[in-house]
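Only one protein chain is missing from this complex, and each of the others stays in its spot.
Then we have chain A:
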Amino acid sequence: MKYIFKKIITLIITLLVISLLTFLAFQIIPGDSALTALGTNATKEAIDALREELGLNEPLFIRYGSWLSGIIKGDFGLSSQYNIPVSSLLKDRFIVTFYLAVIALIVIIVLSFPFGILTVKKEGGFLDRVITLICQINMAIPPFFLGMLITLIFGLILKMFTPGAYVGIQDNFLGFLGYLFFPAVAIALPKAAMLIKFLRSSLLRQLKLDYVRTARSKGDTEHQILYKHVLKNGLIPVITFLAMMIADVFAGSIMIEQVFSLPGLGRLLVVAISNRDFPVVSAIIMYIAILIVFINFIVDILYQYIDPRVRIS
């Protein structure tokens, strides 16, 4: 219980630090939202009036304070670009990114576990070397380039999907999932490659430990050793790795949404940053931060149950 309490305190402090950093970062970068909103033909008076209305003339802490209290109440304010409440703007975009991330995670798991185990079974063999090579290539290609390659090969040459023919979730759920599949693959491939390599080394490390020799002398088959003992122990670091990967998948979606023109959070973030739309940027960053901090929190808690040794330390 004390452990959980301690974790919750860290969680709150982390979020506060993130909120402060987000806020300050926006004060440091040049450009302001009033200027960007009114553009090149605006008069000085008009810019001043809008700055006043947006509250940009208030002192720094007062703005931070009112912004923070708004967030705590769940009110992120109005988007300076779209003039609609940030929460309603975010809601629809979040669904896209959420499904994209979930599909990507499923693809990662579906690809990495069978292949990871396969490489361990065939360690040093031809198949192991081929898979390792493919993994190496996948990790080396930047996701946005992979996205373009996928669009070219599966979209334009094989015509398995039509680039740009995105359908909304409310129009056609299956069509929506279908369109997200290829972007998700583009996110998943490099991550899956990392996970395969990680899984491989984690399992191989376990295989060299003493308990494996004991199991062997006990008469267990290689199959039993792998699935009953090694996999269980080898998975512990993999879970942490997976949790960290969720953050990566979200980050990856920012790039991929640009390539596939998906109306998700990542694209909204990019557009909002270039328009200096602080309410939207801060909301998205806080959203992602909260999500990641919570996932880590849950993993920490789960860990205790998987590995009782964590509780002692």
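Just so it is clear, a residue touches a chain if its C-beta (ideal position, glycine included) is under 8 Å from a C-beta of that chain, and two chains touch if they have at least 3 such contacts; residues count from 1.
Going forward, contacts and distances are computed from a predicted model.
The complex has one chain missing from view, so what does its UniProt entry call it, picking from "Fibronectin type-III domain-containing protein", "Na+/H+ antiporter subunit G", "Peptide/nickel transport system substrate-binding protein" or "Cell shape-determining protein MreC"?
Of the names offered in "Fibronectin type-III domain-containing protein", "Na+/H+ antiporter subunit G", "Peptide/nickel transport system substrate-binding protein" or "Cell shape-determining protein MreC", the absent chain's UniProt record gives "Peptide/nickel transport system substrate-binding protein".
Looking beyond the chains shown, say which of A:77, A:116 or A:155 touches the absent one.
Reading the full complex, the residue touching the unseen chain is A:155.
May I ask which residue of A:146, A:186 or A:259 touches the chain that does not appear here?
From the options A:146, A:186 or A:259, the contact with the absent chain belongs to A:259.
Which residues does chain A use to touch the chain missing from this display?
Per the touch rule, chain A residues meeting the hidden chain are 29-32, 35-46, 49-50, 52-53, 81-84, 89, 92-93, 122, 125-127, 148, 151-152, 154-156, 158-166, 168, 178, 181-182, 257-261, 263, 267-268, 271, 274-276.
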